[in-house]
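This report concerns only the one structure given below.
Only one protein chain is missing from this complex, and each of the others stays in its spot.
Letters are used for the chains, namely A, B and C, taken in the order the chains are written, and counting of residues starts over at 1 for each.
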Amino acid sequence: MKIKVLAFAAFGEILGREREVELKGDASVRELLETLASIVPGFREAAFEPTGILRDYVLLMVNRKRIDPERDLSRILAEGDELAIFPPLAGG
Amino acid sequence: MKIKVLAFAAFGEILGREREVELKGDASVRELLETLASIVPGFREAAFEPTGILRDYVLLMVNRKRIDPERDLSRILAEGDELAIFPPLAGG
Amino acid sequence: MIEIAEKEISLDRMIQRARRNEAGAVVSFLGTVRDDGIEGMEVEAFRDAALSELEAIRLEAMSRFSLTAAEVAHRTGSLAVGESIVAIVCSAAHREEAFSGCRYILEELKSRAPLWKKEISAEGGRWVEGHGR
Partner (left out) sequence: MIEIAEKEISLDRMIQRARRNEAGAVVSFLGTVRDDGIEGMEVEAFRDAALSELEAIRLEAMSRFSLTAAEVAHRTGSLAVGESIVAIVCSAAHREEAFSGCRYILEELKSRAPLWKKEISAEGGRWVEGHGR
């Protein structure tokens, strides 16, 4: 299935602002992030602690709704879902 | 001696916005107010309580400096002084 | 800059004048004639005394809140509903100072500047009850 990935600020510079990722079968948010980490140089270091835990400045939205990285990484994505990745907000 | 009297808001409507008052010899602020009360219809009722005390919404300036009606009514005026009379401020 | 005049207030020009490269925040307040059953308003000033009081307030605000600029304008004369009575603009490095400076100037203006308003309605005129002494 195809998932659209949007990335902003520092993560936009690493991942590109928009890309499509092809995942096999059912896949969770965590699996999508792992796939990105395996194909995009620099993303693993930027997004994950050396221990493999997601860094706490990584913020995520699925279909424009914020998800909680502590609880929702196991959420199963569906064809056409959109994941957005960005650092803490700094507007205004 | 001549004193310039400026009056604003409701007091401007009673006294006129600007007038000159001729006083004989040394005269205090109180004497100037008494003179105005005796020559301008309506001013006594507007400015003084029936007991003769200045109403507490009468504000005064001599030469653009506020004076305290409780303490400074006995202040002696000098030729060319300017007295301003007005109600509580309501700008903004 | 301080202005007390019969002519319309140009808030836009005041904001342009208050902008600074070293300021990150510009806060402005505009007071207008509110339609609560009135036809208009008349504003009277003890102009010279009000100008010097507003300049004193402006300088206090500049130093207390480290403002980079502050502008105050107060209209006098006959105003229609919706027209501007007073405008205050403050710029500062950061938003807290700009908001505080604008509030300070507004409250001090109301309590210290010799200005008066009269509401004009079908029944006649009524001086707005003042609070500042």
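Basically, contacts are C-beta pairs under 8 Å (C-beta built on N, C-alpha and C of every residue); 3 or more make two chains touch, one makes a residue touch a chain.
No experiment lies behind these values; they were computed from the predicted model shown.
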{"item": "Omitted chain's touching partners, listed by label", "value": "A, C"}
{"item": "Selected residue (touches chain absent from view) among A:25, A:50 or A:91", "value": "A:91"}
{"item": "On chain A, residues whose C-beta touches the chain left out of the figure", "value": "6, 8-10, 12, 57, 59, 61, 64, 84, 86-92"}
{"item": "Residues from chain C at the interface with the omitted partner, ascending", "value": "11-12, 15, 19-36, 81-82, 93, 95, 98-99, 102-103, 106"}
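As a working rule, only the chains that are shown with their structure count from here on.
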{"item": "Intersection of the contact lists for chain A and chain B", "value": "none"}
{"item": "Centre-to-centre distance between chain C and chain B (centres being mean Cα positions), rounded to whole Å", "value": "27"}
{"item": "Chain A and chain C, separation of their C-alpha mean positions in angstrom", "value": "50"}
{"item": "Multi-partner residues of chain B (each touching 2 or more other chains)", "value": "none"}
